[in-house]
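All protein chains but one are shown at their positions in the complex.
First chain written, first letter: the chains are A, B and C, and each begins at residue 1.
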Amino acid sequence: MSLNDYLLVSGLLFAIGFTGVLVRRNLIVIYMCLELMLNAANLALVSFSRFRVAPDGMPDYHGQILVFFIITVAAAEVAVGLAIIVALYRARQTTQVTEINRMQY
Amino acid sequence: MGSLLFNVFALFTLIAAVGVVVNKNAVNAAMFLLLSLVGMAGLFVLLDAPLLAFVLLLVYAGAVVALFLFIIMLLDLKAENRRVVAPTALAGGVLVIFGFSGSLFKILQGFAPGKSLFPPLPTTVEDVKRVGMLLFQEYNLPLQIMATLLLVATVGVIVLSKRELR
Amino acid sequence: MAAWLILLAPLVSAVLIWLLLKSSRALSSYVSVAAVGLSFVCSCVVFAGGDFTVSFNWIDFGPRLTVPIGLTIDALSKTMLLVVTGVGLLVHVYSLGYMHEDRSSSRYFAGLSLFMFSMLGIVLANNFVMMFIFWELVGVSSYLLIGHWYEKASAADASKKAFLVNRIGDFGFMIGILMIWALLGTVTFSDLEPAVAKLVKDPVGNAAILSFLTVAVLFVFMGPVGKSAQMPLHVWLPDAMEGPTPVSALIHAATMVAAGVYLLVRVNFLLVAAPMAQNVIAWVGMITSLMAALMATQQNDIKRILAYSTLSQLGYMIGAVGFGAAQAAMFHLFTHAFFKASLFLGAGSVIHGMHHEQDIWRMGGLKNKMVPTFITFGIASLALMGLPYVTSGFYSKDAILLAAANKSWIFLGLGLATALLTAFYMTRLFVVTFLNKPMSDAAKHAHESPLVMTAPLMILSVPAVIFGFGGVAKWFNLDVPHGPDPLHVPMLAAAVFVWGTVMGWFVYRNRQSDPIRIGLFARKFYFDELYDVLVKLTQETLARLSAFVDKYLIDGLLVKGATTLAFSAGFVLRFFQSGNVQAYAIFFGLGVILLMLLAFR
Partner (left out) sequence: MNPIYLEAAVVVLGLVLLMAEAFAPKVEKKTFAWLAVAGLLLVLAATFFVDTAGLGKAAWQRFYAVDAAAMFFKRFALLTTVLVLIMSVEYVPVLQRYISGTPQGGGVAEFFCLPIFTCAGLMWMASAIDLTMVFVSLELVTISFYILVTFTRRRGDSLEAGVKYLILGALSTGFLVYGITWTYGLTGQTALAKIGPALAALKDQDTAIFFAFLLIMVALGFKIAAVPFQLWVPDVYQGAPTPITAFLSVGSKAAGFIVMLRILDVFLSVPALVGRIGQVLVLCAAATLIYGNLAALPQTNFKRLLAYSSIAHAGYLLITVASVLPQAGGSAPVLPAGETIAFYLAGYLLMTLLSFTVMVVVANYAPGDDIAHFNGLHQRSPFLAAALLIAMASLAGVPFTVGFFGKFYVFAGAVAARSWLLAAIGVVSVGAGFYYYFKVIRAMYFQPPAPGQETPVLLAQPTKLVIGALAALILLLGVFPQPALDLYSKGGRPAPVAQTR
């Protein structure tokens, strides 16, 4: 398989995740879709890393390190994000984005 | 063989991802997220990155999705009985998505290097060792920063979710 | 180092008093005196040392515009430093006594320190921009000090008047600076001098450039016209006498009003390159000096007489600059600073002793009640009148008259007439105040002021005499006569002195009221009335015009238009700022797409 095939899957995944962020109203689902977007980047990174072979014939592991960091950040972000969403739910009994628009204009 | 597996995993990943977006029930969405991640782990293995595939499953399936599920249960979210998406949001979303994926396809079309096959690897990969060496030697500084980030996240989560703070 | 200390000590004192010591009157006055004392000591040190310049870049916009903050120490600024810090120190000491009862004396001393800082900044500045900033600061501190007793309506009005009239001059000054910068590409004095010299030598397009320079110099001259109170912007100075008397002595007699003269001397090389402008300056100066002297003859307020006399003497100095005799102008500035400060402080002592009575026709007979004041005031008066061959005022005035004689007989005539009038009105003032019989109860029970006030008077009367003699004149390069003197100007000056004094003596000895009534002079040539009418007229016109503009243009077009625009903008933007994150995300995405389009042109 060529690099572009993987990049296409990654791009589609990114677009699907983006769609979810734009159209879903449940905060938790929106958050899942954001995770999808990050993982789309991960997939592209791994395929780029496999594609760029280092002089010794091994994949370019610098890309994989980046994936490592992204996964860590994503996990931390999920923890904090869900804590915020829970706090919001406790205060307002809702996870619908359309209902959090007290501040506007 | 490789191309068949790729097609299977890729379709699996994408369909599951669509499942996340369209599912009315948050629990089901989380399960689809898990499936999508499994598919992606498969793709990682195809890309000779077994370590990352393992880490992905461990962190995402083991921790992130579990956390999602846990929170959904905690909040006792029911399946949404209203329409999942607002029509205006849908219109805007569709516009954005088409624009974005259109430009993405166009770039991939013009991306000549990507059309070639992956170069073969000479030996079996020993990515645990390589990644480990890089991570703890060359990438020492970002790793330290990451540690700080995790600390901040920990403190933050405690502060934000404890009922009574001391 | 010492040079910086001169400048910064008063600033530190002003800031300290303003921020911390406001409540402690005694402490703040001592801090202020100590600061000016330090400045004075440093000035002496600098005076004894050599010339130098220290400077660092304030704004550095590359070669096109670099504005340094720099201090120039040369013969000119050294002299001025001595005058400013010396007189300043004495006035500060005097103020300890004069302002003893004032409840807001902390504010007074802070203002005084601020003034010292800004005045010293003018003296030390090595470029136009820095000078202009300190010029404005001097204006501000003068405003604060004139209006010190702001509860009094007349004081508040006077301070406002001084501020506004000075703005007119300063506006012109600023335009002048900009024109000079545009023409010569620099604002630093030391760089301007060779640039002007080059410009004058350059034969190509000379006429146009030189007339541009002339106009620029005239605009710069507007600054001194305002600050040194020349015709027609002189109206603020007499009113400024509403301020405390030490302020009048320091600011409105010895230092600030002389800043205009100082500036002109500093940029004398510019004036020399523009002879037309020089002529205008000479005329303005001499006319001011004569008219002010005429007005002085008919004033009854002791401080106003001195104020008009100051105007007149400033006119002399400005005139001297116009004659191309900058050194003579500086010499007169120098001597005048001491004897005029002495006169004002003496007047302050009289007012203090008379329980705030300022009308000379309610005084009289003070020669027995206030002996030190009487003697020192007499000495200073003689210096101002120019007692031949004894007082400093004679020598410096003589230098100016000589220069006038070299320029034209008209100027000499004007100068002599002024000298005559000076002798006359000072005799009037002196005779009526000190020698005649007491004309009120207050005069009968007048008492001498404390030593802290009389000591500065005594100290100041010494330079009023000795600073005319050879050594000091030599300092001003005046020992060489300015060409032939067929008219024997010193003799003429001596003659008009005798004439004026004798006339004054006979007219005013033993009079109870003024035998001469000349409305034109008493009403100050109706300048204030004229301005009132002018202001009223312009105000009326402007009011009508602005009412029209307000009603039809602003209300109709701008306000309605602008509010409509703003509200429609607000309305449109409301659409964006809906408060819904999802909408934000969509706009975010649309933005991305919009930018992507650029990639696929």
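The rule we apply is simple: a residue touches a chain if its C-beta (ideal position, glycine included) is under 8 Å from a C-beta of that chain, and two chains touch if they have at least 3 such contacts.
No experiment lies behind these values; they were computed from the predicted model shown.
**Student:** For the chain that's been dropped from view, list the shown partners it touches.
**Tutor:** A, B, C
**Student:** Check the options C:M131, C:L237 or C:A585 and report the residue that touches the missing chain.
**Tutor:** Candidates C:M131, C:L237 or C:A585; residue touching the omitted chain: C:A585.
**Student:** Of the residues A:V9, A:V23 or A:A40, I need the one that contacts the missing chain.
**Tutor:** Answering carefully, the residue with contact to the hidden chain is A:A40.
**Student:** Taking the full complex into account, what residues of chain B touch the chain not shown?
**Tutor:** 103, 106-107, 110-112, 137-142, 145-146, 148-149, 151-153, 155-156, 159-160, 163-166
**Student:** Considering the whole complex, not just the chains shown, which residues of chain C touch the missing one?
**Tutor:** 57-62, 69, 133, 566-567, 569-570, 573, 576-577, 579, 581, 583-585, 587-588, 590-592, 594-596, 598-601
**Student:** Could you list which residues of chain A touch the chain missing from the display?
**Tutor:** Residues of chain A in touch with the missing chain: 7, 14, 17-18, 21, 27, 30-31, 34, 37-38, 40-41, 44-45, 48, 51-52, 60, 62-63, 65-66, 69-70, 73, 76-77, 80-81, 84-85, 87-88, 91-92, 97, 100-104.
Just so it is clear, only the chains that are shown with their structure count from here on.
**Student:** Where the centres are mean C-alpha positions, what is the separation of chain B from chain C, in Å?
**Tutor:** 78
**Student:** Between chain A and chain B, what is the separation of their C-alpha centroids in Å?
**Tutor:** Centre separation, chain A to chain B: 6 Å.
**Student:** Can you tell me which residues of chain C touch two or more of the remaining chains?
**Tutor:** Expected reply: 582, 586, 589.
**Student:** Check each residue of chain A and list the ones that touch at least two other chains.
**Tutor:** In chain A, residues 18, 22-23, 25, 98 touch at least two other chains, as defined above.
**Student:** Going by the contact rule at the top, pick out the chain B residues touching chain C in the complex.
**Tutor:** Touch list, chain B to chain C: 86, 89, 92-93, 95-97, 99-100, 103, 106.
**Student:** Taking the complex as given, what residues does chain C use to touch chain A?
**Tutor:** By the definition above, chain C touches chain A via 570, 573-574, 577-582, 585-586, 589.
**Student:** Flag every residue of chain A that touches chain B in the complex, lowest number first.
**Tutor:** So the residues of chain A touching chain B come out as 1-9, 11-20, 22-26, 28-29, 31-33, 35-36, 39, 42-43, 46-47, 49-51, 53, 57-59, 61-62, 64-65, 67-69, 71-80, 82-87, 89, 95, 98.
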